[in-house]
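With one protein chain held back, the other chains of the complex are shown just where they sit.
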Amino acid sequence: MRRHVPQRGDRVAETMTTHPYKGYAGQWLHVDLTSGLLESRPYDRGMAEQYLGGNGFGARLLWEHMGPEVDPLAPESLLVFSTGPLCGTLVPNPGRMEVVAKSPLTGIYGDSNTGGFLGPELKFAGWDAVVVVGRSSHPVYLAISDSTIELRDARRLWGQTTSATEHLIRVIWGDQAVKTATIGPAGENGVLFSGIQTTPQRSAARCGLGAVMGSKLLKAVAVRGHGAIPVADPDRFHQVAVDLHQRLRANPIFEAVAAHGTPGIVSMMDALGRFPTRNFQMGSFPDVEAINAEALEARAFVRHLACFGCPVACDKLYTLPDGPYAGTSLRSVEYETLNAMGAAVWNADLDTILEANRLCDELGMDTISAGRAISFAMELWEQEILNLEDTDGLALHWGDRDVILTLLERMARREGDFAALLSRGVRQAAQAIGRGAEEYAMHVKGMAIAAQDGRAQKSMGLAHVTSNRGADHLKAFPTIDETGYPDEARRRYGEDYLPEMAQPLATKHKPYLVKDGEDFGAVVDSTGVCKSGGTFVLAEIYWSDVAAALEAATGMEMPVERLKRIGERIYNLQRCYNVRHGITRADDRLPRRFSEDPSPSGNARGETIQLKDMLDEYYELRGWDKVTGWPTRAKLQELGLEDVIEELDL
Amino acid sequence: MSIGVTIRYHNILRRGAGLDEEVLRLPAGSSVADVLSQLVTARAALQSLLFTEAGDVASHVVVFRNQKLVTHDALETRLVDGDEIKLFPAISGG
Partner (left out) sequence: MQLRVNRDKCTGCLVCLTFCSFHHEGLIWPDVARLRIEAETDNGPFSPQVCRQCNARRAAEGALAYCAEACPVEAIRFRERTGAWVIVQEDCMGCGACEEACPFGMIVFDDQRERAFKCDLCGGEPECAAMCPSGAIEWQKR
């Protein structure tokens, strides 16, 4: 039996010696689909020093090339696939990468983070990032085999589901180990919340980046890499990595996180009143026990699965043993989907949730936004704002499983006026419907709010309005005050911040928690490391750890203060990008329901969230103008963003 | 006089307890702390999951009483008949 390491081309040897910083592959790939030009460009030293990679690299490119005049779905639009210096390396949870573009859903900065194996494969192929511009004349897919790049005909792949596409690409390539990023029919059809599936059926789901890819007639990016990632100080890097692995595994909640993954929080969020039910009318679901982690495990668990290099293995394979969807087998059934296709639409049937998840995977749609479109529509039905004529004959009763699955298929294909309308997201749908529909569109800046409720966790309400991609929990990702875990609050912030820092219903100190989370998160997302691992969910890995890992990996000097500056720079640049697109303080707001309708549920019973004081404090901490919500000249100077100052005329 | 309190276990605490939920009978005036002590007496596997070596309730254990968070400085809260206690490990996520 033979096992050869194939010739991997000279580029790996080259980049190992010529790029000043290790950890990076040293090159990014520029792809112009209009002309067919494929170009290797060196990874700029300044870019690495100022932005690291990931969402930082993407934000910088958007700033430079995607002004307000460029439509997200126009040929000139950029689509950036960006790894980071720690992606594919030895630190725990190193499997992540970012997809960045101007979002067609929100019209502002958009990014989507995805795990699995594609990011590391791209690094082993010798690429830090792939930047796609232009529009092909016919469907194509990009094939990256180490340093051999090709645009291949995808006409026979167009219209296929994401898993069929990946399977066919692997058969044609002759290699089952090819990793892909693919869109499904939803992205092809321009569904504004379509996403991009990445090996192994994980999702870069949010912000409608699937539609950007579809508008370019780019069906997939396929990668195979046989090279190596060098680091600057191997002994030190090994030491740091082993230490992080050990600390992570010894963390008191490691076992609990590993046991169920994100579904493990369903019942607790429900008790907190933080499990959005019936389009946020409530925060707890009476049948939560039918759709929680324990129910999911009992019904369908097959095995634990990990992303590249990750000791947590939070992902699971699930297979339905019987019932109407017997044999349905899928992974990455997350907390968010159990909510979006469960409690939010008043559905207690777990099998239906799994089938809905599978459909979204295959059609290439964000389960959160797709689910929220349905719960929005169901509430409009309840309020009698919609009738059968409006809905293409669908009676949108709460919990109707057929309606859920039918709408998912129709939205993906934009079949029928109603589904086509919903496929534009709740903000545009509400605007078009009128008749008071906007009252029930639960979004911030056009992005649907995920499975958190600012009334139940005040920091999260603030996080939703300050997130740079619209409503999103993951930018700031405040985890230490979800339930009151004071040890973590004490460790990260110190005694002075207790007890409020750890209390979900308190507002004191939360602007700082959100700001710090956003900056740290921006850094983590720029390196290729996962936030569902040690940095946020387990809250074990923090600034000094990431700085140490970066220093040892890249050879860059990285004192913590410098790393914090990078986080701030990335976050401010994204904000400035949004400001350039018209965002002001007026847009940093939650739907009226959160400030005026006291939550009826769980620990949040009786609570509303009032943002004004928290926002004032947040802007102050950020060094932004409290009236306009704009970053100030002084802050941007501090961050070296002179060209931004000029563009915004500050 | 005794009171009946329902205990619901979640996540890995179910494995430690060996079951999903149970009803405990306790003396009237029992506190949340009393309940937790009684639980580990009956189910030894819960000791390391719920308590530190020093005997305090572990920081990462989350307690709800009737859908309200009970912080660790409020464990002396007295219970009444029909109360429901939910126990979770403090995992977060999104």
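Order as written gives the chain letters A and B; numbering starts at 1 within each chain.
Methods note: a residue touches a chain if its C-beta (ideal position, glycine included) is under 8 Å from a C-beta of that chain, and two chains touch if they have at least 3 such contacts.
A quick note: this is a predicted structure, and the numbers were derived from the prediction, not measured.
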Query raised in the report: Thinking of the complex as a whole, which visible chains are touched by the chain that is not shown?
Result: A
Query - Sole residue of A:L61, A:L90, A:L209 or A:A222 that reaches the chain not shown, by the stated touch rule - result: A:L90
**Report entry** Sole contact to the chain not displayed, among A:R155, A:R303 or A:R491
**Finding:** A:R303
Report task. Taking the full complex into account, find the residue in A:T162, A:Q201 or A:T466 that is in contact with the omitted chain. Result -> A:Q201
**Report entry** Sites on chain A contacted by the missing partner chain, in the whole complex
**Finding:** 1-8, 88-90, 124, 199-201, 226-231, 234, 238, 242, 245, 249, 302-313, 317, 329, 331
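In this text, only the chains that are shown with their structure count from here on.
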Query raised in the report: Per the centroid of Cα atoms for each chain, what is the distance between chain A and chain B, given in Å?
Result: 35
Query raised in the report: Touching chain B in the complex: which residues of chain A?
Result: 252-253, 255-257, 259-262, 264-265, 267-268, 271-273, 284, 292-294, 335-336, 450-452, 473-474, 477, 479-480, 482-487, 499, 503-504, 532, 536-537, 539, 601-603, 605
Query raised in the report: Can you list the residues on chain B that touch chain A in the complex?
Result: 10-12, 14, 20, 58-60, 62, 64, 67-69, 71-72, 86, 88-94
